[in-house]
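Heads up, one of the protein chains got dropped from this complex, but the rest are sitting where they should.
For subunit A:
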Amino acid sequence: MTQNVDAIVVGGGIHGCSTALHLCLAGLKPVLIEKDYAGRHASGVNAGGVRQLARHIPEIPLSIRSMGIWEQIKDLLDDDCSFESHGQVLVAENEEELAVCRARVAELNALGFTHEELIDATELRRLVPAVAETCPGGVVSRRDGAANPAQTTTAFRRKAERLGAIAREGVAASNIRYSDGLWHVDIGTEAFAAPVLVNAAGAWAGKIAAALGEPVPVETVAPMLMITSRVPHFIDPVVILRGRKLSFKQFSNGTVLIGGGHLATPYQDRNETVLDWKSLATSARTVFELFPVMRSATIVRAWAGIEAKMKDDIPVLGPSSRHKGLYHQFGFSLHGFQLGPGAGAVMAELIVNGGTQTRIGDLGIDRFHPSAL
């Protein structure tokens, strides 16, 4: 027998979970479908960066909206998500890079965005005492920080469930179809129907969009991360580099997370990734050069999460350009974690109110289907 609900959300990453929660807050009853378990892939195993810094301009309004939610995350979820706000710092390693930083901050200011702030060598050293002395400055976004991704994604799922969402983990959504004004989805032996379907299936979302007649230029990627044993506390903010692929974060327990976007080979159908140690060695070398204090730390574990990357590196967020009641929320291209809380709130507004105050116009799927509708 088919169960009727208000919305079907496919994908239990932070985006699907956040959307499910915000739909509940708006008084709707969604079903959340996750083929593995909530946070199994990119949402649960990413670097946990809560970053407005260095974002593509089209997604900055969404990032700012999200930041406001992050700062109240404990009230929203009854879970602090281990969110800490010590800022994020973009380090320029030479004058040339600093000039690029200066131009970027000027550009943002001209657009009315003030969250990024140019800093000189003195302020950089004050924020990140351990950084190599040759670095002339950078950019800081002071409200940024980091959270525990698995804890956060799980907290969204749990709160959504407490507010009435039906969560189904461990079985994939199948037989997605539209008939008689309703979206129908099978989950194992169960069947659900709703006027709204949200495609938040991460690395698997491109296939769903294509099957529904909206193919998009998307690839599956698996950015690698590694973590060290505990080392004495030496850094508070998250650090990213202007010129090289590196992000760097020390947790309160002393472990240091090293990332930056080097890619593993994903085997999506098997939920597996094969790491590329030569690229991880590059990250290790960068850390070795920039943070001498880290040289004797040991690498305890490395991994990669599977996710979707759009050709233009910005997500797809908004209604379908072909089907009534279908919404897309995927393709966050290695920087979706911070956006999750805000994107869920915006998605609920689109579904419930038919619009949102947050500027997301450049993120629609219609950018790939200009002639549709």
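As a working rule, contacts are C-beta pairs under 8 Å (C-beta built on N, C-alpha and C of every residue); 3 or more make two chains touch, one makes a residue touch a chain; residues count from 1.
Here, contacts and distances are computed from a predicted model.
Colleague: According to its UniProt record, what is the protein name of the omitted chain, chosen from "Chemotaxis protein CheA", "Sugar ABC transporter permease", "FAD-dependent oxidoreductase" or "Nitrile hydratase"?
Modeller: "FAD-dependent oxidoreductase"
Colleague: Of the residues listed, A:Gly261, A:Pro315 or A:Gly336, which one is in contact with the missing chain?
Modeller: Of all options in A:Gly261, A:Pro315 or A:Gly336, contact with the hidden chain holds for A:Gly261.
Colleague: Using the touch definition up top, pick the residue from A:Lys29, A:Lys245, A:His323 or A:His369 that touches the left-out chain.
Modeller: Residue touching the chain left out of view: A:Lys245.
Colleague: Of A:Ser85, A:Gln151 or A:Thr220, which one is in contact with the hidden chain?
Modeller: In the complete complex, the chain left out is touched by residue A:Gln151.
Colleague: Contact with the hidden chain only, please: which subunit A residues?
Modeller: Subunit A touches the missing chain through residues 37, 39-40, 44, 54, 148, 150-151, 154, 158, 169, 227-229, 240-245, 253, 260-261, 270, 272, 274-282, 284-285, 287-288, 294-303, 313, 334.
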